[in-house]
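A protein chain is absent from this complex, but the other protein chains hold their places.
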Amino acid sequence: MFNKKICWFMLILILLVVAGCGPSDSTNTEGTADDATGETDKENSSENAESDGDQTTLTLWHIETGPSKESIEEAVERFEKNNPNVSVDVSQQENDPYKSQLSVAMGGGNPPDVFHSWGGGWLKQFVDSDQVMNITDSVDESLYNEAALSVSTFDGKVYGAPVSMDVVPVFYNKDIFEEYGLEEPETYNDLLEIVETLTDNDITPFALANQTKWTGSFYLMYLAERIGGPELFNEAFERTGRNFDDTAYVEAGKKVQELVEMGAFPEGVNGMNYDTGQSRQMLYTESAAMMTMGGWLVNNVRDEMPEFEDKLGFFLFPSIEGGDGEKNHVVGGVSPVFSVAQQTEHSELAAELVNELASLETATDMSNNAGSISAVNGVEYEDPYIKEMSEVLESSQAMQTYYDQTLPPELAQVHLDTTQALFGLSMEPEQAMAEVEATAKEVLKE
Amino acid sequence: MSRLQEISLDTVHVRKKKKNKDTWVIIGFIAPAFIIYGVYVIYSIFMTFYYSTFDWTGIDANMVFVGLDNYIQLFQDDVFWTSIQNNFLLVIASLLTQLPVGLIMALLLFSPIKGMRLFRSVYFMPFLMSTVAIGILFIFIYEGNYGLLNAILEGIGLESLQTAWIGKESTAIWAVIATVCWQFAPFYMILFRATMVGIPEELYEAADIDGASGWQRFKSITLPLLKPIIITSAILSVIGSLKYFDLIYVMTGGGPNNSTELMATYMYKQTFTNFNMGYGSSISFSMFIIAFIVTVFILLGDRSTRGNG
Partner (left out) sequence: MLKAIKGIPLYLLALFLFIVTGLPFLIMFLTSFKGQMEFMTSPWSFPESFSLDNYKLLAELQFFGYFANSLVVSVVSVIIVILIAAMASYPLARLKFRLNRPIFILFMVGMMIPIHTTLVPIFILTNKMGLYDSLFGLIGPYIAFALPISIVIFTQFMRDIPKELEESAKMDGCSHLRLFWSIIFPLLTPAVATVAIYNFIHIWNEFIFALVLTNSTQNATLPIGLREFYGEFSVNIPGIMAALTLGSLPLLLVYFIAQEKIVTGLAAGSVKG
């Protein structure tokens, strides 16, 4: 009896609490903007608000954190100031689950008006599904770095505006290099010598956490480019020449395994996770000397162990003797890219919001506070490190965008899986490349 | 005489009315649960099967009906077979560790140990920790270079066993399975304990008078009375293992080289990473069928042993 009473009592109590919370939430969101409507029909007002034209609400999903999140928020504030009748509902999502979340929202028919992407194959999937709005007419293409804009341009139509870019150099610990008399390598053989010296001294040459898969992919991309030249990937991707099972790719796979066998990577790389910091940990504790990683490593360092930044130097992945690639061809990528959902009811406003998010102001903000290279032309860099990085990018003759973001998702997955298997020495390079090529034949046939 | 007749008529009447009333009682009791369950779960199961007959990315309006093609493709999919194999490893490991360990912990809680309350709380901790925390901690514990497990092995002189536990294809699946079992054993502990507290003390007292040893007491009183809950636990454990997802996703993501892929993680990958909603749904529905068949087998097996005994 006693139990029962308590249960009912709690149930009623909680329902009251919830009921009490419900309306007060909507007052928070609507109240400020919608003071004209009285207290009484608050419930209706939330529905009317959108159709009235008095007050429009746009939703924006992004995945920026820390200072770049603030840059986004400031951009939204500027947009709201210019458009007093519009309020933007900003949701910051978590990188990994974001992908599933957006898929469900798109498929379920209730996507955000403006959303984040990385361009490339992933965005293309949504474009092909008729879920992304063509914003060619509202975007000023001349504002943006050509390479950056290209990741969201398909068939000459623009589907998204880029804000920032990253390049992938090889970071190293200057102290360790000094201690063993090592110098930044010019050629791949120099690099192999460095690897040897370090392993002889019980230092892991490369900190790599390859459970995350894209981390290991950097090595394969660079080696393939250095052997096969900058056109290798494009030919394979566009099906206009060499393929993914080309000898250059097989050779690159062999070189990866050669490095693994030399002990260039930590024990059990495939079980280590970049996000939880397992490879950075090795850098910080100086048990590893180098890491091939995107420029965001610097942000990670500033967050986690600021004093380590002094020891951090970088060089570009060296060229291979006899290969077609060059040292100043870089691997890089674009993030964030903002796009408008096809299902939006406010296409013009959404496109305007995209322009504000990818404006010179936002890009400047982000470059200087969050340490990324701007995808918008004309930014004055304050951060010396970013300045150096952007010079690298400007002087590079070719930029290879990350395979896993450029390729269609299914093919990207096969590339990542087989590359991971190469690192685990559980697959022969020929077999790995043949598998990628087989999937490519299927997925890219058109 | 007439009075007697009246009474018997009355009882007939009552019985009929009662049967009618029983139907309404049954409906009344089951309906609230059934409605919510039907709206969300049965609907979802139906939709899963529906989607599985289409070639569909999950994000567009273009659904192409392909009949059972997805299932045919699934039968030829090596990764799917690897994942089934891993799922059954997990099922067997769960049955062999979670249930016995849960039982041992539950029994320990009834033994006259000092500080029983503390033990009771701590034993339960793995189950109340969030999977996120468990995943992160165990990635570090299993780590090959400075992981806690390797340090402990070194401490007790077993350096030869040291390895990168989740970095190697041969050990990864076992490392994750061990973690899953570690997490779920406490749940069976409380399930068994809840049953054991219901066993009347008099039964044990009678056994004590007969001079039964602890083992005899366990074998002749506790175990038979626990049998129904053990069967239930086995079903829960098998079904749970067949659709397991969480820790694999956090710890290995199905890698290295698909060696820890489970049906659920593979389904997730196909559905959300590769945009194959139709194919992913066919994996889900196959999981559903497999779990259903296995459960029916357990129930039938249970019934037949009951029939013999």
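Per-chain numbering from 1; labels A and B assigned in written order.
The rule is short, and it goes like this: contacts are C-beta pairs under 8 Å (C-beta built on N, C-alpha and C of every residue); 3 or more make two chains touch, one makes a residue touch a chain.
Owing to the predicted nature of the structure, the values given are computational and were not obtained by experimental measurement.
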From A:110, A:136, A:201 or A:247, residue that would touch the chain that is not displayed: A:110
Which of B:133, B:161, B:223 or B:300 contacts the chain that the document leaves out: B:133
Residue among A:71, A:281 or A:406 touching the omitted chain: A:281
Among B:88, B:174, B:218 or B:245, the residue in touch with the chain that has been omitted: B:245
Contact set of chain A toward the excluded chain (per top definition): 1, 3-4, 7, 10-11, 14-15, 17-18, 21-22, 25, 28, 59, 63-66, 89, 91-95, 97, 100-101, 104-105, 107-110, 274-277, 280-281, 284-285, 294, 296, 299-300, 303-305, 335
Positions on chain B where the hidden chain makes contact: 22-23, 25-26, 29-30, 32-34, 36-37, 39-45, 47-48, 51, 58, 101, 104-105, 108, 111-113, 119-134, 136-138, 140-141, 146, 148, 151, 182, 186-187, 190-191, 193-195, 197-198, 200-202, 228-229, 232, 235-236, 239-240, 242-243, 245, 263-264, 267-268, 271-272, 277, 280-281, 284-285, 287-288, 291-292, 295
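We adopt the following convention: only the chains that are shown with their structure count from here on.
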Complex interface listing, chain B residues touching chain A: 57-62, 136, 139-140, 142-146, 163-169, 172, 252-253, 255-258, 268-269, 271-277
Residue ranges of chain A in contact with chain B within the complex: 99-100, 103, 106-107, 125-126, 128-131, 204, 210-213, 266-273, 276, 278, 281-282, 285, 287, 409-410, 413, 417, 420-421, 424, 426-427
